[in-house]
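Every protein chain of the complex appears in place save one, which is left out.
Chain IDs A, B and C follow the sequence of writing; residue 1 opens each chain.
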Amino acid sequence: MLAEIKGINEECGVFGIWGHEKAAELTYYGLHSMQHRGQEGAGVVVSDGNQLKAHKGLGLVNDVFKNADFSALSGNVAVGHVRYSTQGGKVLENVQPLLFRSQTESIALAHNGNIMNAYKLRGELEEEGSILQTSSDTEVLAHLIKRSGNKITEETIAKALNQVVGAYAYLILKENKMFVALDPTGIRPLSIGRLGEAYVVASETCAFDQIGATFEREVLPGELITISKEGMTSTRFAMREQRKMCAMEYVYLSRPDSDVNHVNVHASRKNMGKELAKESNVSADIVVGVPDSSISAAIGYAEESGLPYEMGIIKNRYVGRTFIQPSQELREQGVKLKLSPVRSIIEGQRVIMIDDSIVRGTTSKRIVQMLKDAGAKEVHVRIASPSIKNPCYYGIDMSTRDELIAANHTLEEISEIIGADSIAYLSEEGLEKAILKDKTIHQGICTACMTGKYPVKEEGAKEIAYTSC
Amino acid sequence: MLAEIKGINEECGVFGIWGHEKAAELTYYGLHSMQHRGQEGAGVVVSDGNQLKAHKGLGLVNDVFKNADFSALSGNVAVGHVRYSTQGGKVLENVQPLLFRSQTESIALAHNGNIMNAYKLRGELEEEGSILQTSSDTEVLAHLIKRSGNKITEETIAKALNQVVGAYAYLILKENKMFVALDPTGIRPLSIGRLGEAYVVASETCAFDQIGATFEREVLPGELITISKEGMTSTRFAMREQRKMCAMEYVYLSRPDSDVNHVNVHASRKNMGKELAKESNVSADIVVGVPDSSISAAIGYAEESGLPYEMGIIKNRYVGRTFIQPSQELREQGVKLKLSPVRSIIEGQRVIMIDDSIVRGTTSKRIVQMLKDAGAKEVHVRIASPSIKNPCYYGIDMSTRDELIAANHTLEEISEIIGADSIAYLSEEGLEKAILKDKTIHQGICTACMTGKYPVKEEGAKEIAYTSC
Amino acid sequence: MLAEIKGINEECGVFGIWGHEKAAELTYYGLHSMQHRGQEGAGVVVSDGNQLKAHKGLGLVNDVFKNADFSALSGNVAVGHVRYSTQGGKVLENVQPLLFRSQTESIALAHNGNIMNAYKLRGELEEEGSILQTSSDTEVLAHLIKRSGNKITEETIAKALNQVVGAYAYLILKENKMFVALDPTGIRPLSIGRLGEAYVVASETCAFDQIGATFEREVLPGELITISKEGMTSTRFAMREQRKMCAMEYVYLSRPDSDVNHVNVHASRKNMGKELAKESNVSADIVVGVPDSSISAAIGYAEESGLPYEMGIIKNRYVGRTFIQPSQELREQGVKLKLSPVRSIIEGQRVIMIDDSIVRGTTSKRIVQMLKDAGAKEVHVRIASPSIKNPCYYGIDMSTRDELIAANHTLEEISEIIGADSIAYLSEEGLEKAILKDKTIHQGICTACMTGKYPVKEEGAKEIAYTSC
Partner (left out) sequence: MLAEIKGINEECGVFGIWGHEKAAELTYYGLHSMQHRGQEGAGVVVSDGNQLKAHKGLGLVNDVFKNADFSALSGNVAVGHVRYSTQGGKVLENVQPLLFRSQTESIALAHNGNIMNAYKLRGELEEEGSILQTSSDTEVLAHLIKRSGNKITEETIAKALNQVVGAYAYLILKENKMFVALDPTGIRPLSIGRLGEAYVVASETCAFDQIGATFEREVLPGELITISKEGMTSTRFAMREQRKMCAMEYVYLSRPDSDVNHVNVHASRKNMGKELAKESNVSADIVVGVPDSSISAAIGYAEESGLPYEMGIIKNRYVGRTFIQPSQELREQGVKLKLSPVRSIIEGQRVIMIDDSIVRGTTSKRIVQMLKDAGAKEVHVRIASPSIKNPCYYGIDMSTRDELIAANHTLEEISEIIGADSIAYLSEEGLEKAILKDKTIHQGICTACMTGKYPVKEEGAKEIAYTSC
């Protein structure tokens, strides 16, 4: 929900299950636990071995599935998807998994990431007479597979994957096989779990906890996994590179109870808070976190600094899609939106306000003002990650560079703009220390939006080329 | 939301505003902030000085108001209500404020509490030829007022109030006056605030913060306040008694950011956690609170005990009315409901699990089991209030005595039933110490459900006589 | 549907059934067949002998009942109602049957007609301390009954009926009895039928055909019928007067397949057309009726005159509530509403256009214009009833006298206003001849709106006092 305020939005989550008679229901629960990764649409495609059947819709997972006829979605294999849509892409036809039928075999695709050369590939396909149905970059892969030999096999998929450039986690389903693929630098998260005999695949491990499955292993960068009634096999479609897991997954996007590439998100955030306290502590009375995503870091900061953690800001749980926004006039008279201050906690205190990140600064400004209005004597803003200065090409919908406050202002200016008494960000080293246990080929983070060090490049790529996911 | 699991349910919240041109909108925001006090229905009645106009509906505040035509609800006076409904009473006609029109003057009533002698009064009224429309005990007061002189004045209202027995906070509106009344022992909360020149009345002070109003004073036990264009005047319809504020408002029902009778709820809960740590600490590794209502107490416990507070249990924010409940089969296979454990935090730890209260024990049992399944080495349950052993007659919908685990089992039995390694409740003294700053005529709490000391009695009263609020 | 255009609106239909285990379902079908009598709301109250249960809603019968849980509406007695609402009265609380519960016995009322002294009676009741819930005149009777002895019996009902003045057909239900009453001049229709052992009561006999019941007899003016497990008994609460059945029921309001007071409506309309042809035939090529209500008269006219009947005007069957009205601009460019002309039939012809009545003249003008635009050489308007010049006090919602074209203009003026080549109305004698088989005490019609001869009078009565039905 805060996502809307922040201007950082996850783009999608994928879920797959092979070998459980309640495949469609479990996909519902799995997707439900990843609702925070995409709120615009959701869907499932089930296979009963002979036929693929789809149920999709715009809206929250609950809205989409409350009308599902699960008896019509029989089959013990399923792939599912939750979707966040970029501007203009909010139409049913873009809701995934995309399903393409033919007279010989059908194919369903669920995707998290961004294909950087989608525009170019699409032009080439259309030139050859293909008709594409969606404005989604995901569809390109289906056509590339068809053009790579007109059969859906490990080989044609690998051939197709070698033509796309970007960050991606793909689930591909045909009648009797499921394929799982991760981009060569492993920017997006994707894990394998087990539920009894069944295989489970998900963007976040919280989906495993939700359905009672256990974590088995990470999908490796450049790996292509095939699951069939013969079991699970694995090949590589690309050379092994050092993994560069998206740092924003830890900072803001993933659920605190997920383990992203073996690291618990809550724990990493608490560490960020501790590192932040070490780097830039300040004399104050209480530590307050901006709910919900900054609570872990705030607790860490409080523990490290020895200051009490207090619930100085309350998030209204019932503010949802149907909330009637107050008019400008009422807002100026003091009517609150999602967050309210707790005057009896804040009044007269020197407050350290912990937030996970700042994008445009408008929300931070509003919260600082709210705390001051509630009587805070001082407000020291501490951000539990480095400042965001660069666009993301790997599937996170961020504000454009023009809007990024840190890309256009010094620390002093930011502090003044948001009205804080002081401000500090976590250092790049602090972030790495907080997240990484070791720095091996398997452990590494992408901090491109903070540092400008882009692990994957593509001439002419747009931040969001077509509607990505 | 946890309410449904717990079996303790607040019964209603009231809101009133006098003298603001956006009275209806502000009532919406005020009610929205008190959504936790009643989720079955909501409504507003507005006066423009000449006429009362109503908008009411079943469902959440947002659902009810998203279709409201605020331009048709013009007027600078309004009373509003959120309602929790007891069994069988979930019909539109019971949604408040109740509005009764006549050819001379109209009356609207919004009520929080329970009239203990409603059944008897109703029989008497019907005997005399009155037709009652609702099954709500609130309506009785309207008929008593009409029968007390057929004019709606301070005198007829006082006369009517003296016939009812119970716990109640009443807002009464006619075309050109608003009346505010609180029962003689002040069991239910009711406060007065100011928004510029306007008067505001609300069950909880969080409604003041929501709209930018400031707290002015408590309504006193037995006080009848009249607000009109002449301003605010006050009389007493009953003798002053020691205030007995419902302790459950602090323990569980009110929002943490509300001040109930001058005491902040979050702060009182943190104190309960601290007192609990003093009374019954135990050797362990981490402190975990059951979200959301026990987080404050858990933080207090952690601070007092020096143990780290950890986010070991996650509440799924998207579980709402449309969530598809897992079948028994899927639940047994491990599919989770609202709460999930965070394995990487819990595993191998000795956990102190803080909960605010236990009603039937079924939820506690499920959470303890969940923690053990996630690898907890020990689970020590600490309850931040005394055990609940008695029914409430004052407007809280609790389980019946038969279902109250503490009414039927010893501490050892409870510990065994819920599968904990140890259990302890906060003492009655600890609770008082945590809540009360002093013990004057203005400060006192009703602990009848814990101690059996009932401040108001009525022969033959039912726990819920008719549909109360 | 044309009703909306015309400005004549039936006010309600009632249905009752005693002694059938599918009472609620049959009430649905009965009400459905009388949908034309009221489209704003519908409801049913069922008795299982011990308890009255209601299901009501705003909207069409289908809309209201599609969500009904018929298993919860068990019981072999039911009364139902379809409602047309006058200005301002379109709220759920006015939807009938009205149901009033008390601790001793409950009462449900369904009503078609208009209580002319409702305002006065209501004032008296409120003076005595009664609180009325609805703005419906129907409710007054319930209070009068309660005030007449606080038991619902034949005697208290008769006593109450003798206090009301107007035109009415009442169904009254308590747990173990159903009462049926008709006003002393029998202005509104009400018939008794049988379905096996069960008794059926309905405003129109088409409801009997719909459920497979057979007509038994008319309810007589001033009659009060009681149905209980002892069977059906009858008394009179008022002196016998000559029946004055509303002539508009034949002309426009009732369904053509209903028999109103023993006379088939379609047959009477065909007769009106024949009488009209005799009275005012004219040289022309084809006869065209305005669908749907004037088709019978047009066929009669064609038969009598020897001219061919042609389908020169088509009514769009799909124009319903959700039809998007064309803007003024599009309407002027020729976009049609409900009615379209058939050019290949109309073009070059001299057309006799038959309509059942004219209220304001705006629709007639539009249709004449449409025919001329489609190429009609001449348009002769023939109206199959006398001109309407006076308001109705007996439950038909007509335009006010100011709007009635015939109250303010001569025949020549009307012809010119609507653009016809000639116009003629049926004479009063022609109307009587067409409807009445004999003129006995049992046969007679109220033509007050045409002739100004009002069979029932009341000082100060409004056309619609309160919300009537």
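Here, contacts are C-beta pairs under 8 Å (C-beta built on N, C-alpha and C of every residue); 3 or more make two chains touch, one makes a residue touch a chain.
In this text, all values refer to a predicted model and were calculated from it rather than measured experimentally.
J.: In the intact complex, which of the presented chains make contact with the chain not displayed?
T.: When the entire complex is considered, the left-out chain reaches A, C.
J.: I'm checking contacts with the chain that's been left out. Which of A:Q133, A:S234 or A:S327 qualifies?
T.: A:Q133
J.: Could you tell which one of C:L52, C:A118 or C:I211 touches the chain left off the display?
T.: C:I211
J.: Could you tell which one of C:N76, C:S135, C:N281 or C:N316 touches the chain left off the display?
T.: Within the whole complex, the residue contacting the unshown chain is C:N316.
J.: Which chain A residues touch the hidden chain?
T.: Touching the chain left out of view, chain A contributes residues 92-93, 100-104, 119, 122-123, 126-127, 129-133, 135, 142-143, 146-147, 150.
J.: Tell me where the left-out chain touches chain C, residue by residue.
T.: Residues 1, 22, 25-26, 28-29, 32-33, 35-36, 60-63, 65-66, 195-196, 206, 209-213, 255-257, 259, 264, 266-267, 292, 295-296, 299, 303, 308-311, 314, 316-320, 322-324, 326-327, 329-330, 333-336, 340-345 of chain C touch the chain absent from view.
Here is the rule we use: only the chains that are shown with their structure count from here on.
J.: On the document's contact criterion, could you list the chains that touch chain A and likewise touch chain B?
T.: The common neighbours do not exist; no chain touches both.
J.: As a test of understanding: of all chains, whose mean C-alpha position lies farthest from that of chain C?
T.: Farthest from chain C by mean C-alpha position: A.
J.: Cα centroid separation between chain B and chain C, in whole Å?
T.: 50
J.: For chain A versus chain C, what separation do you get between their C-alpha means, in angstrom?
T.: Centre separation, chain A to chain C: 62 Å.
J.: Find every residue in chain C that makes contact with two or more other chains and list them.
T.: Counting only residues that touch two or more other chains, chain C contributes none.
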